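All protein chains of the complex are present and in place, except for one that has been dropped.
Think of it as A, B, C, D, E, F and G in the order they're written, each chain with its own count starting at 1.
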Amino acid sequence: DITRCKGCELCRVACPHNVIEMSKKFSPTGYYPAIMVRPEKCTGCALCAMVCPDVSIEVYKEETVSKEK
Amino acid sequence: DITRCKGCELCRVACPHNVIEMSKKFSPTGYYPAIMVRPEKCTGCALCAMVCPDVSIEVYKEETVSKEK
Amino acid sequence: MYQGVIMSGFGGQGIISAGVILAYAGMIDGKHVTFFPAYGAEMRGGTANCSVIVSDQEIAAPVVSTPESLIVMNEPSLARFETTLKPKGLLLINSSLVSGKPKRGDIDVHYIPANGVAEEIGSIRCANMVMLGALAKRTGAVKIESIMKCLPKVFTKAKKEILDMNIEAMRRGAQS
Amino acid sequence: MYQGVIMSGFGGQGIISAGVILAYAGMIDGKHVTFFPAYGAEMRGGTANCSVIVSDQEIAAPVVSTPESLIVMNEPSLARFETTLKPKGLLLINSSLVSGKPKRGDIDVHYIPANGVAEEIGSIRCANMVMLGALAKRTGAVKIESIMKCLPKVFTKAKKEILDMNIEAMRRGAQS
Amino acid sequence: MEKKVFSRNEGLTDIKMRYCPGCGHGIVHRMIGDVLVELGIRKRTIGIAPVGCSVFADEYFNCDMIQPAHGRGPAVATGMKRVKPDCIVFSYQGDGDLASIGMAETIHSAARGENITIIFINNAIFGMTGGQMAPTTLIGQKSTTSPAGRDVKLAGYPIRVCELLSALNGPAYLVRTSLHNSANVVKTKKAIKRAFQIQMEGKGFSLVEILSQCPTNWGMTTLKSIEYIAENMVPYYPLGEFRTPEDKKAKAEAETLKG
Amino acid sequence: MEKKVFSRNEGLTDIKMRYCPGCGHGIVHRMIGDVLVELGIRKRTIGIAPVGCSVFADEYFNCDMIQPAHGRGPAVATGMKRVKPDCIVFSYQGDGDLASIGMAETIHSAARGENITIIFINNAIFGMTGGQMAPTTLIGQKSTTSPAGRDVKLAGYPIRVCELLSALNGPAYLVRTSLHNSANVVKTKKAIKRAFQIQMEGKGFSLVEILSQCPTNWGMTTLKSIEYIAENMVPYYPLGEFRTPEDKKAKAEAETLKG
Amino acid sequence: MSERILMKGNEALAEGAVRAGCRFFAGYPITPQNEVPEYMSWRMAQVGGTFIQAESEVAAINMLFGAAACGARVMTSSSSPGISLKQEGISYTASAELPIFYANVTRGGPGLGNIAPSQGDYYQATRGGGHGDYRVIVLAPNSVNNMGNFPKMCYDLAFKYRIPSMVLADGVLGQMMEPLEFDFEPIDPKKLPEGEWALGNAEGRERKVVRSYDLKPGGMEKHNWKLDKKYKEIEEKEVLYQTFSVDDAEILIVAFGTCSRIAKSALSLGRSQKLKIGLLRPITLWPFPTKILNQLASKIKKILVVEMNLGQMLDDVKIAVEGKAEIGFHGRPAGGIPTPEEILEKVKEMV
Partner (left out) sequence: MSERILMKGNEALAEGAVRAGCRFFAGYPITPQNEVPEYMSWRMAQVGGTFIQAESEVAAINMLFGAAACGARVMTSSSSPGISLKQEGISYTASAELPIFYANVTRGGPGLGNIAPSQGDYYQATRGGGHGDYRVIVLAPNSVNNMGNFPKMCYDLAFKYRIPSMVLADGVLGQMMEPLEFDFEPIDPKKLPEGEWALGNAEGRERKVVRSYDLKPGGMEKHNWKLDKKYKEIEEKEVLYQTFSVDDAEILIVAFGTCSRIAKSALSLGRSQKLKIGLLRPITLWPFPTKILNQLASKIKKILVVEMNLGQMLDDVKIAVEGKAEIGFHGRPAGGIPTPEEILEKVKEMV
C-alpha cells in the first residue's frame, strides 16, 4: 500500500534476496517509497512485512504485489 | 537523667551484668524508669547507653550514677 | 441540660474509651452527644485527651473550649486544662498520680484515688471507669445504667470478668 | 506596510528556517517582526508551517489567521491554507511538488519550480530560499540584501559554499 | 493462484500511523495487534496508551483503549485489572513514561505482582517532546538536554529496567528484546506473545523491554539507527530473559519458608 | 576519681525526644549525632528530616536542618548538595517516606550517584500515621490497613531496598544493619560513620538501611519488638553490605569499556 | 426512625460510600483521615470490593482513573498535601468525564502545616487546583450524619453528569463521633446499569476509547465548550444550601462545614441578646448558592463571612453580593477554631 509507505528502507535491508529498492519518485505523501525491482526473486518469506513500521506490505505466496497496487 | 527515661527496658537487657532493673515507682513523666540495683557490678562498658533511645544514660568509669541523679 | 466535658491523662490510661463510653451512654439516654479526641502527633509523647458534650438540645459547636467539668488523670493535664474550666465547674482529680493542687478557688474540686481503687478491684486499667462513675454521678449527665448497657458494645472483645471489673470500678467511683 | 505570511510544507523542506530568516531580515530593516511556528505533535507526520509578520507599526496579535501572502511547498498545504489567504493575496506554489491548482480566482498566484531550480543550483535543500527570494521580491516586505546579511547569523555552522548556494537560490527565486 | 501469507489484520485499526519513517513504534504496534488476534483476546483486551509519541496508540490498536496521565499506566492498569479481572490489560510505555516520571508506579505494580502486561519501548530518548535525555539515554549519547553527550558526573548512569525489576519478587516475566534486525523482530514477537499468555494464565506481572529506534531524534537515517542499536544499545542493555514464571515460583516458595 | 566514658554530646540538641518508649529512632539519632561530632562535620552538615515520626528530627539534630515534603528527601538533598558541594548532606527517612511515596526520588538519586547519604529506618510500618502497612511490612504482618495480615495476593511482596538499589550503577555504599541487640547497634554506628566518610571522600551515593522497632504500632513491648526483628525481619532482610565503593569502581570501569 | 449508630466521621464517610455502592478504594494514609483507608481495608473484603493501599496519592488517583473507566463506583480520600498531589489526576478525570468520588479531610496548611482542622483548601476545591477549565462538585458536610449520607449524593451527581465529585470536610468532622442515621438503603452496584463509557468486554460492540486529549485543531476547544455547557447546567440545577432565621435578619452570617455549626451557636446566643442574626450555610461550594445570596443581599445589608482560613469563600460571597451589602470577615486559619463568642463580637462590631 504505497500511501502508507514512508520510505524508511527497513524492508529493503530485511529482504534476503534484495527484491526491494527505493523508488526515485515522490509518493503522494511525499516519500520515496519501496518498490519491488526483482519480484521474481521473492520467496514470500514476509520478513519485509515483519519489519515494516507502517504495515504497508502484504505478502502473497508466489509473488508480492502489495507495494505496486 | 531520670526525666528522659521512658522505661523501655532496653538498657536492662543490654547490660551484661544485670546492673539495671526497672523502678516500681512512676517517674514525674509517668514511666517506670530504669535504676541501678547493682552499681558495684557495673564495668562501665556503656552498652546500656549505646542502646538507650532517649540518651538518658551517662556512664562513668568506676561507677554509673547518672540514672540516680 | 448541657455538659461539656474534657478528660485528659497519659496515653494508655483509657481516656479515649472513657470518652466514647460517656457519649454512647448519652445517646442511649436519648440525648444529643458529640465526642472529639485529640489525635495524631498530639498523642506522641504519651498524652491523650478528648472532649465530650451531652446535651438536651442539638449540639452546634462540637469542640469544647470551656468545659463544665474536667477529669484530670495525670500531673501535666492539671496544668494544661485547669484554666479552661468554667466558673463553678467540676474538677475531678486522680489523686493517685496527681500531687499538685488546683490554683483556682471558684471551682468544685474532688480528689479520687482512681489508681488505688482500681488496683483494689484488680486492674489498674479500669482507673478511667472510676473517674467516669464519679463524673456520671456528680453531673447526672448520663445514667449509670446506660453506661453499663453500652460497656459491652464498646469493649466488644472483652471477657465477662473484665466487664464486671469495669462496672465495679464505675460503682466505686460513683460512691466516692 | 503590514505583511502576514504563512509558509507550509513537509518537515525537512526548511519551512521554519525560511520563516526565521524572513523575520530576521525584517528586523535588520528596522521593521517590527514576529515569527510563530507550528510545534510539537502538529509536526509529527512530517508537516511543518509557520507564520511571519513584518510591519511598520508595533505588532499586536502575533498569530496570522488570514495572511497577505502564502508559500505552499507541498500538496497538502495548498488544500489546508488556500482558503485563509486574503482577497488579492499572494500565493506562491512550489510547482515541482504541487500538481493541484488553487480553486480561488481572487488571488495572485505564481508557480515556481523551486525543487527544480534548487537541484540545478546543486542542493534540493535550498528550495525554501528560492521561494523566499520570490516572496521578498514580490512583496517588498524585506530587502534582499538584508536576507543575505542575516543568512550567516541563522545558519551559524554552515560552510561558505552552502551559504553561497542559498544566496544564489534566493536570487533565482527573486528573478523567477 | 496466490496464497496470502501476510497482510494487515483486525488487530489494528486501518488509520495510517503518524509516526516518523522507520519508527520502531509501528513495528511493535503491528506485532501486538497480531498477538491480540492470534490469542483471540482482542475483544476482551484493554490497552493503555502512554504519554509519548505513542499516545496515538489509542487510535491504532483495535481494542478498548485508555489514555492516562504521563507515567501512570501501571497504576491505571492496576485499577482496571482489579475491577475487570477477566479482561486482558496491557500498558504500552516509553522510557520517559515508564522509567522517568513513572518509576514509582512501575516498581510498585511490579512489587505487587499485578497480573498485567507492560510493553516497554526503550528508545533511549524522549521522542514526543523532541529528543531530550531519558533515564535510558546512553553514556555520552547526545540529546537536546545533554548536547555535549550524557555526562555520568552530572546525569548519572542509564537505568536498566529489567535488571532493576528482577530485584523484586513480584514479576513473573521480564525479558529484553530488540528491533535492530528481522531475526530480533521475530524474537520480540515471541516475547510479546508469551507475556500476554502469562497474564492469561494468571501468573502475574509481565514486562517486555524492547530496544527501539528513534531515527528522528537520534538524528540518523533509519538504517544508521538500527546499527546504533546493535553496536551501542545492546552491549549496555543485554538481551534475554531476566525472570520467568518458573523462577518466580521457586523464589516464592523460598520466601514462604523464610517468612 | 571518675572518668566519664559516655555522655550526651553536642551532636544532638538537648530537647527531650518525643518518640515512644523504646523507639529505634532515638537510638539512631544518638549515633548520627555522635558521628557528626567524631568526624568534626557538624558545622557543615545539613540534615533532612522526613515526614514521619522523625519529622521532629529537625529539632533534635544539632546541625542545620530542613523538613521537606513527604518522600522527597533525596530530591531536596540533590538540590542542596549541588548548590553547596562542600556541605555534608544527609537525608533521614522512614520506609513509607523512602520506599512508598518516595520510591522514584530514591531510585533516581541513587542512579545519578548523588554524593549524599541516606539513613533509612526500616520499621516495616507507617509509624506516624498510626501503623498502616508499609512497602516493607512483612508477609502476614498485621497493620491497620492489613488487619488480617499482609496478603501477597492483594498487597504483593515486601520490597528489599538495598537489593533493589544494588541493581543500579550509581550507589557507592549500600548496607543493611539492625538494632535488635547491642552488638548490632554497634555495627550500625560503624556503618553510619562509613557512609558519611564516603560522602566526605566524594565517592557518591551512600545508604544505610537500619531494621528498627516500632513497639507502639507493632503492639508489642520493646523487648518483644527487638525479638521480632531478630526472628522475623532479619530472615527476610539479610544484614550486610550490598555495595562498596570498591565494587562501584570496578563496575564503572566495566561500563566505560562497554559504552 | 432507623437505628442510630455512634460513629467517627471518617468511618461514617467510608461506610456511607460502601452503602452507596463503592467497590473500589485506593488511598494513601494521612492524618486526619486515616480511619477511611483503615475502615475500607476490611470493609471492602467483606463486600467483595477492592482495597488498595497505593504507593502514593498520585498512584491512588490514577488507579481510580482506571477503575472508573471500567465503570466501577470508586473512591479515594486524603488530606490537604495529598489532595495537592492528586490535582493532575483530577484534571484528567474531569477531562475524560469519568465519575469519581473523593474526600479531602482538610488539615492546616500550607506546606506540611499541622493536622488540626482547617478550611484552607476551599480555593483548591472550588477553583480546580489542577490545570485547565474544569469543575468538581463540592459538598461540605457539617455533621457525622452528613459524612455518612453525602457520599450517596456525590455518586448520584458524579454519575448523572460524568464529573468528579468530592466531600470537603475538616479534622473536626473526620475525628468527632456523633449519632448517625443513614437516610438511604444500601445499594448493590451489580444491580446498577453499567455506564456507557465503561471499558472491557467489547464483544458485540465497537471499541471504546477513554481519553483526556484531542490534538485535532479545534478539537479540544469543542470539548471545553461541551464541558462548559455541563457546568452551566449544574450551576442551574444542583445548588444546595440551608438558611436559618433570615426573614427578619439584619445581619447574615455565611459559613460552611464546621463553621456553620459554630455560627449557629452564635446565632442562638445572639438572638437571645436580641441581635437579629441570620445564617446561610452553603452545602454545595461549587456550584455556589450565588442566586439566593444575591437575593438575600438586597434585603440584608450586612454580611459576615466566617471561615477557618484567611478568607477564601469570601471571594464567592463578593461575586454573589455585587456590592449590594457590606461584607465583613472573621477567619481563623490552620487549626484556629472560631468560638461563638468571637463571632458575636464581630457581629456587634458590624451592626
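In this section, a residue touches a chain if its C-beta (ideal position, glycine included) is under 8 Å from a C-beta of that chain, and two chains touch if they have at least 3 such contacts.
This is a predicted model, so every value here is computed, not measured.
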| item | value |
| --- | --- |
| Contact partner of the left-out chain, one of G:Y28, G:F51 or G:Y92 | G:Y92 |
| Chain not shown: contacting residue from G:R4, G:K208 or G:H223 | G:H223 |
| Residue, one of G:R162, G:R211 or G:K302, that touches the chain absent here | G:R211 |
| Which residue of F:A77, F:A124 or F:L138 touches the chain not shown here | F:A77 |
| Options E:V5, E:L39 or E:I101, residue touching the unrepresented chain | E:I101 |
| Residues in chain G touching the chain absent from view | 58, 80-81, 83-85, 87-88, 91-96, 106, 108-116, 118, 120-121, 123-124, 127-134, 211-215, 217-221, 223-225, 227-228, 231, 309-310, 312, 315, 318-319, 322-324, 332-336 |
| Interface with the unshown chain - residue positions in chain D | 20, 23-24, 27, 32-37, 39-42, 59-63, 65 |
| Absent-chain interface as seen on chain E, which is shown | 51, 55, 67, 69-71, 96, 100-101, 103, 126, 128-130, 132-133, 135, 144-148, 154-155 |
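Keep in mind that, in the parts below, only the chains that are shown with their structure count from here on.
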| item | value |
| --- | --- |
| Intersection of contact partners for chain B and chain D | none |
| Interface composition of copies chain E and chain F: same or different, split at half | same |
| Rounded Å distance, chain D centre to chain G centre (Cα mean) | 54 |
| CA centroid of chain E to CA centroid of chain F, Å | 33 |
| Rounded Å distance between chain B and chain G, as computed from the means of their C-alpha atoms | 53 |
| Numbers and ranges of chain G residues touching at least 2 other chains | 31, 52, 55-56 |
| Touching two or more other chains - residues of chain A | none |
